[in-house]
Structure formats: C-alpha cells, structure tokens
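Step one of this worksheet: look at the structure below.
Removed from the display is one protein chain of the complex; every other protein chain stays in position.
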C-alpha cells in the first residue's frame, strides 16, 4: 500500500479532519431544557468546509475563498441540493419526557439508543407543570394551545392533582419492583411525563428537516423548546454558514401556491399594490382559509 | 400512447393483479390481541407470484410450474436475496398499548399514521393486568420475565393497585379537558398502558425482519403476541410459500460462529459424536455463556 | 378469531379495497418513452380515499362528502403533512438507458429489481440520437443543455459516429460471450446508452418528491420525459385529487427567501408596485443571481 495523494481537492484537503473550536468547547456540556431535560453534544463529524468539499466533487471545482464557500452553501440550500448536507453528522444525548420523545422518534432517519426500562429501573423524574404553565386548548387550531389558564386557583389545583398522580404512579411502580414483578411489566403504567434518555445520531440534512418541522409555531411548545436549543445553541455554533443559509432559505422562507403566485403577479400590474385597494384579487384564492394564510405570509406572520 | 405489451414475462403476467382469496376474506376483520387491542388488514399488494415475477426480472427467466415458484422463493430466502420480497406491501390497522407501540415504532422502515391525542381526546381504554398475569423478573436475563407471580394474594393486590391508578389518571385527564387545558398538554400523564391506534404500512422484507425479532423468545410477551398473530394468522394466509420458507430458513434456522463451526467440524471427525464423550472440544469456545448457547442450539432450544 | 368490526371509520371503510378504474384500464400497458424505453404500471395500492382515511386516523374524524375529501388532501399537501401520502404505493416496470437509470437510482427510498447482466446477456438495444437531437452545452447553466446543434451536417456526422461506436461495442460484447468470457466481465464496456429494465416500487410521498425534482426544467431532458409520463399519464389517472393539489402546491408553487419576503412586503407598502419604479428594493437581495431568480419567479418563469 502506497500513501500517495491522487485526488487534488480544490480546498487543499486536510489530512486531519477540521474541527470546530466552538463545538469542541461545548462537547459533553449540558443544555438544560424543560424542568429536568437536556441536550448534550457527544460528537460531531464535518464542518461548513466539508459540505463545500462534497459539493465540489459533484458540482465541479471552483474558487476557494471563505466568501465563495458561503456563496456555495447558500446556493445549495436555495436550490435544495441536499446531498452535500448529508456529509455532516452529529451525535447527541437527549433527556426528555416520553410524551415528547414519542413525537421525536417519528423522525425515522436517525440512529437511536434509548435507555431501556426492561434492563434498568425507570428514571424517577417526571415533568412537572407549574401552576402558571397550564395552556388553553386553541379554538382555531385543533392540535394547538394558546395563552395560559389563569382563572383563580385553577392552575394550582391542576398542579396539585398532577403531583398526586405522579406520587401514586411512582409508588405503584416501586411496589411492583419490590414484589419482584418484571421491570418490562412494572413500567406499564408510568405516566408519559416520565423522563427517558437516548443517544440520537443524525445527519445534517435530516437534522434541518427535523428543525424546520419542530421549530414551527404549530409544533408543540415542549418539543419546540428542544428544537430551538438545537438550532440556536448547537447548529449555530457548529456550522455558522449553513445555519445562516438555513435561516434565510428555509426557516424564514415562505412558499406561495400556484393561485397565490397568480395574485402576486397580478398585483404587480396594478397601479397601486396595497391589498386594501385590490381585495378583488384575493377572491381568486380557493378558500377563506387560504386567503388568511396568504395575508399572514405577506404580513410576516 | 399505445397499449402494446413489449415485455414478455415468463409467468404470462396478469393485466389485473392477482389477489389472494384467503386474504380478501379477512380484509377489515379484527384479530383481537391482548385485552382490548387488535390487528386488522386494510389492504395488501402482491402475492407469492409477485415475488417470483420480480426475481425473474433480475435473475433470469425459468420454468413456470407452481413447484418451481416455491423452489425459487426458497432459494431467495436461503441466500438472502431480499429485494424481491420488498415487492409486496401490507397495510394494517393496529390497536395497541402505547408501551408496546414504543417498541413497535422503533422499526423505522414503515409508514405510520397514528391516532393523534393532540387533535382528539385520548382513547379511554387501558391495558389491564389480571391477577394471574403478573410476571416475575427473570434472574438470568436482565430484560426478561418468567413464570407468574403466584404468591398468596399478591396478584390480586397488584391488579387492585393498577385499577386505582388507572382511575386516578383518567379522572385527572378528564378534569383537565373539562377545565379547557389543551389536549396536547392534558395527555402528559396518561399511563403507558393507554391504547393507541395506527395505520402501519410495511413491505414484506421489513415485515419479516420485524417478525424475526418480535417472535423471538427474548421479545416481550405482549409484542410477541401481536407478532404471532401477524405471522400465523396473516402472513401464513397471504403468502403461504414465503411463510413456509421464512419458517424454515429464518425462524427455525440457527447460526453458528466461526469457533462453533470448528467444534462441529471436529466433532464430525471423532469416532463418536456424543458431546458427553467430546467435552474437550467445547473448551475451545470463548466463554461459558457461549458454550451454553451452543448446546442450546444443538438441543433445539 | 372473530370477524367483528371494532373501528368505525368515518368513510364507512370498505371491506374490499377500492380500485381506480382508470388505473385498472392501463395495468400492464406500455407508455413508450424515448426511442426504445417505456413505463408500465404493474400494480398499485390505494386511492385518493386511502389518503383521506389515513389522515383521519391522525387528525380526527370529519365530514364525508367528496368535496371535503379534496379539501383535506389539499390541506395536507399545503401544510406538508406527508405521512398520509405514504399510504399509497405503486409498482412500475421501467425500461430506460443505463445513463438515465444512474440518475433514477439515486432516489433511495424505493424498492428495485433490475435486470441482471450477470445472469443474462445484456439487452441489445441502445438509445440512438437522431441527427436533429444533439443539444448544445448551456452557457449559463453548467449542468444543462439548450437548443439543438444545427450547423451544417454536424448532427448527421455525430449520429453516424454514434452508430459506429454502438456497432463496435456490440461486436466486442458478442465476441466475448462467444469465447466464453463471463457475462459479468463481458459487459464492462457496454455504452451507458444500453437499455436496462427494472421493477421499481415506491410510495406516493416519495414518488412526488421524485417528480418535483425530475420534472424541473433543470433536470436532464431524458429523465424529464419519463417523469412527465409518470405525472401526466399515470399519477393524474391514479389519484386525480392528489395530482391537482400537487400541481398547485408543489409543482407550480414558488418559495421566497427571507430577503425576498422583505422586498415583497415593502413593495406592498409602496404607492406603486411596478418593479420598474421600485428597483431600489431589489438592491437588498444578496446577489445579482438572486435578483434574477426573484424576477423570474414573479414573472412566472
């Protein structure tokens, strides 16, 4: 075997993989989420430069200044050339209530090792809801919640009831274990608020997909909190160019349907563009709901 | 567009896909599992003949009698030519406690639509454990259980405790809903024994992988019960040739390590083969545990 | 086993899966593509109603008229609720030059059985380029092509050269086979234009992703031709509601970046909206290239 470099990478490919000092500084550290949850970065592979390097294998070799790198990353993001983003990988240690883990695990393109309550006794921590944290059912969004329940004493009573329930659930679990019931069966009535832990490994492309769904205002508050830590605290440190491009072309981008594009195009031909003067155009949208969605996008909501 | 048949399939490819009468007879019907769970077949695509058809595209055209079809399917199974088995697909409606659904959903290569407790109120049913159904922690298998707890009155007390816990959990849930707490938050303390429902669609190759893991004696009793219905009641009806081959070459097959193969080969050269006379050979296996595993395989356990 | 229907589906779930007569009419028929390629539908699972059915498991039960079904499908498409679309599946028989199959196969979420040139002799057909079919390298798009080479006699010469090359490649292949060279080695110099065949099975969600990439004007002409048959001839027949929604919310939709949305929002506040009067706003876009892309979207290109 001969250690000859055959392939000349335009970046002057490093023989030792580049690391990101801002990420190395947080490895193993704990970002607390919710009352007893957390996210920790265990390891990562790749940098903004790795994405550029992979893209240049496919799309040809170019110039090499950092500003060119950022342009290329923005180009890839804008045009949904997703494969170079798969070349980065991150491994996290997550601590999260089972209820939200149930949502998390629905993202199938990741590797997972979860704490097993067949092998070990269940984690005792459960997510507590403080008296001012109870949220009202949203009226116009069947799956959502809004504001907080603030009627006199309601929150306090609910939190008290929750505490009693947690206590009873734990004492039943403990009794079963004490009497020799198999752990796999003893756990059957743990509340969904019980914390679990997992190693979770995912590539950057799929991580961004996770983030775009789970930072959405329609995502449940709790998982959104995790997603925001993942984005603002971790991805922003790890891959700053990618993070900026993701923010501009995915998180803050808006998509308009065929019918909406027709409205926009017609608006541009009107002498004045203000929608108050051109309400007739809106009537061509398929439904009242889509008219509201359209206005919300234009108004930056 | 011209409707000309260019490709001559050796099977005389049907213009209407073949159906399996035994499967059509059970479509939409309910196979009960556990106390309140079930499996129902919603739809399926493909027959044993579809596997043969796909294999012959890859591996060439052959003869055409039914016995040849079965030979080919057995050959594919034996030699792990897995892609033709991906050509069949099944869609099921599952009703299962969340605890076991947590295990089920770890199989990532399937499509899932689960009943949403954000959109709708949670299903009230919870899995009940009758007094004679409590299982003891296994001593030699950290994740398992064995026999049943039969000490005087223990099972009865445990079931009583479980019932109280279910009642309290349900009444807290109901109170939250009544007071206007968002469904997505009200559900947070539901016990894992709460039933959920899902549509679950998977291809045959991945279904067999699921079955080989979940019918294993080390799988948890509850999910094993579902897996056995899937195998014996559904797969056996749907694809009888594939089911027989799967049984012979996967479920009932045994794998021997490099070291175990050396022992077997040496045994074959000994004048007498009884392991009692050849215990010295066993010493070459790496550990006491592997010696036990080896003997268990030979003894058909 | 008891054949009791436990689950009341709002649609009055059929015990025999619904079929689509327009699809049954084309099963096994051949849609010709390129000079010697084709697409044939072998089988399919699911209808527009299956998507609705799966969505209602997740998102709750609603009303039941056909117009409600279409609204729900449009809602799912618009808000990227993708899992119900995974509940439909299609199996195709594709005949395509290896060159374009190389692009096709990059879509990983499909099941494939390809004709094996290790088991069987290679298909003799090769894609021919007629004299007026040679395309010029695009100047502003590194990966594209445009117009046709029409200089005097050039196309004719090129087609002549191609024919000679095909003849030599085939005669070398035939000689190798005749002399007993293994098929797996004899094929090594077949031109990429050699036709191959495959069974290709994919779910609807991933099929639409394939279509959105491969019907794009930047996709190569040849694979675009296949994608257009898949969309216009097959998907439009199979799932007309889904096809219309896909057309409006995906194929003909346009996405605007954070910066572009700011321009649009500011335009709406200007007294006149014509971009000729508001060129200053365009300057806030990151680059000349993005200014062009923005205008192209507004102008419906």
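The chains carry the letters A, B and C, assigned in the order they are written, with residues numbered from 1 in each.
Convention: a contact is a pair of C-beta atoms (placed from the backbone, for glycine too) under 8 Å apart; a residue touches a chain by one contact, two chains touch by 3 or more.
Note that the coordinates shown come from a computational prediction; the quantities given were computed from them, not determined experimentally.
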**Fill in**
The listed residue (C:172, C:262 or C:290) that touches the chain absent from the view is C:172
**Message:** Just to verify: which one of A:107, A:175, A:201 or A:270 makes contact with the chain not shown?
**Reply:** A:201
**Asked** Of the residues C:82, C:116 or C:233, which one touches the chain left out of the display?
**Response** C:116
**Request:** Kindly state which of the options A:34, A:55, A:165 or A:245 is in contact with the chain not pictured.
**Result:** A:55
**Complete:** Touch assignment to the omitted chain, from A:120, A:164 or A:299, lands on A:120
**Missing-chain contacts mapped onto subunit C** = 97-99, 102, 105-106, 108-109, 112, 116, 118-119, 126-127, 129, 134-138, 142-146, 149, 154, 158, 161-162, 164-166, 168-169, 172, 175-176, 179-185, 187-193, 220
**Residues from subunit A at the interface with the omitted partner, ascending** = 1-7, 13-17, 24, 26-32, 38, 40, 42-46, 50, 53-55, 57-61, 83-84, 86-87, 89, 91, 93, 95, 111-116, 119-120, 197-199, 201, 203, 233
**Message:** Using the document's contact rule, name the residues of subunit B that touch the chain not shown here.
**Reply:** 59-60, 71, 74, 78, 142-143, 247-249, 251-261, 264-265, 267-275, 286-287, 290, 293, 297-300
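As a working rule, only the chains that are shown with their structure count from here on.
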**Request:** Provide the C-alpha centroid distance between subunit A and subunit C, rounded to the nearest whole angstrom.
**Result:** 29
**Request:** Compute the distance, rounded to whole Å, between the mean C-alpha positions of subunit A and subunit B.
**Result:** 31
**subunit B-subunit C separation of Cα centroids, rounded to whole Å** = 34
**Asked** Which positions in subunit C touch two or more other chains at once?
**Response** 59-60
